[in-house]
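Note that one protein chain is taken out, while the other chains of the complex remain in position.
== chain A ==
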Amino acid sequence: MERRRAIYEKDLNLEATELRLGLPGLDESEKQSSTSNSAKNSKKRPSSEMDDNNSSCVTENEQQEYAAPAPKAQVVGWPPVRSYRKNIVQAKKPESDTSSGMYLKVSMDGAPYLRKIDLKIYKSYPELLKALQNMFKCTIGVYSEREGYNGSNYAPTYEDKDGDWMLVGDVPWEMFINSCRRLRIMKGSEAKGLACL
C-alpha cells in the first residue's frame, strides 16, 4: 500500500486520464474528492474524532470532508441514478409557474439591439429557427449533424449552463431548452467556422 500511495503522489498526470465531467483545469487543491480516484487522495481529515483502532491502516485515504463546496468535479456514475432516469428528470424542471415563459436574450451580430424570445412557445428546432429567421430577416438554413448550417452566412448558437457556446441543433430539444441561457446568431466568417464543423 505504501508503494501505491507513493506512485500516486508522484504521478501528477493521472488527472489527465481520469474520466470525469467538470471544468477542465481545476486545481487539485480545490478539488474536493469526487473523482474516480478519490480513494487515493491523501488528504488528512483535520478533526481527529476517528479512533485509531485500525492501526493496520496504512493508507491515509480519507474520505473528503463535507465542506462548503468549491465547484466540484462531477464523479462518473454518481449519484447512482440510471442514465434513463437522469435524462428524463433533466428534461423537467420543478415547475414554478407554468404561465410564465422562458424568456431569453437573442443577439444578432451587427444588430444594434438585442431581442427577447419565449422559448416555451416553441416545440422543436424548426419552429425556433423559423421564428429567428423571421425576427432578424435572415436565412439560417437547415441543420445537419455533420455540416452544421453549411451554406448559410449565419449560425445560431447558444450559451449553455456551463458557459460554453454551442451550435443550436446538436442536442435533443428537451435538453436544449433546459440548458440554453441565451442565443446568439453569429454572422460571417465566424459563422462559417462553426457552420462547417
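Operating definition for what follows: a contact is a pair of C-beta atoms (placed from the backbone, for glycine too) under 8 Å apart; a residue touches a chain by one contact, two chains touch by 3 or more; residues count from 1.
Throughout what follows, contacts and distances are computed from a predicted model.
**Q** Can you tell which of "ribose-phosphate diphosphokinase", "Glutathione S-transferase", "Protein AUXIN SIGNALING F-BOX 3" or "Anaphase-promoting complex subunit 5" UniProt lists for the chain that's not drawn?
**A** According to UniProt, the chain not displayed is called "Protein AUXIN SIGNALING F-BOX 3".
**Q** For the chain left off this view, which of A:P79, A:G110 or A:G163 is in contact with it?
**A** A:P79
**Q** What residues on chain A make contact with the chain left out of this view?
**A** Counting over the whole complex, chain A touches the hidden chain at residues 1, 4, 7, 11, 13-14, 17-19, 33-34, 36-40, 47, 49-50, 53-54, 56-59, 61-66, 69, 72, 74-86, 88-89, 92-95, 98.
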